[in-house]
Structures are given as C-alpha cells and as structure tokens.
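What you see is the complex with one protein chain gone and the rest in place.
Our next item is chain A:
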Amino acid sequence: MITLTHFLVVSACIFSIGLYAVLAKRNTIMILVGIELMINAAILNFVAFGKYDKINYGGQVFALFAIVLAAAAVAVGLAIILNVYRHFKTINPENIHELKD
C-alpha cells in the first residue's frame, strides 16, 4: 500500500532535484523549471497531508491555490528573464553578477 511516507519521499526527491536545478543550472529557464519543481514538491506535500482533512479538503484546495500562484509566478519569472536577456544579451546566471560589491 502506498503510505504517506512514500509521498513524502517522492516529494523530497522532486524538491532536491529542483534545488539542484536552481543551484547548478547554467540557464535561467532551467532555474525557473527548478523552482517549479520545488513548488510542485510542496504541492504534493499539501495533497498528501490533505488526507487528514476529509471534511473541508483544505490540502486539496490549498494545492489548487498554489498551482495557480505558481503559474502566475512563472509568468512573472519568464517576463523578468526576457527583460534580463534583453538587457544582458544572455541568460547565463554566471554572467549576470551586477549584485557583486
């Protein structure tokens, strides 16, 4: 039988993959994908823990809410990346280091 632990392990794996993508990828689009993966890992956790709220389905509802938010965030993120690309002519984060002191 599939238990809560299985969900959480899968969720942790997806989160780690997302984290890795955010930290290591040389493409900003891929970082955005990594963020999306991490959000989805969190949404998976919502749904998994949603079994404890069988009256209001708060977990499920919050998952839907989060998915919408993630879509919006991705849209914003892509817009930023587009602007960054226009400005720097690259989307490799190693070359974008204006934050440096």
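Quick note on the criterion: a contact is a pair of C-beta atoms (placed from the backbone, for glycine too) under 8 Å apart; a residue touches a chain by one contact, two chains touch by 3 or more; residues count from 1.
In this text, contacts and distances are computed from a predicted model.
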Which of "Multisubunit sodium/proton antiporter, MrpD subunit", "Acetyl-coenzyme A carboxylase carboxyl transferase subunit beta", "(2Fe-2S)-binding protein" or "NADH-quinone oxidoreductase subunit L" matches, in UniProt, the chain that is not displayed: "NADH-quinone oxidoreductase subunit L"
Given A:Met1, A:Leu23 or A:Ile55, the one touching the chain that is not displayed: A:Leu23
Touching residues (missing chain, whole complex) on chain A: 19, 22-24, 31, 93-94, 96-101
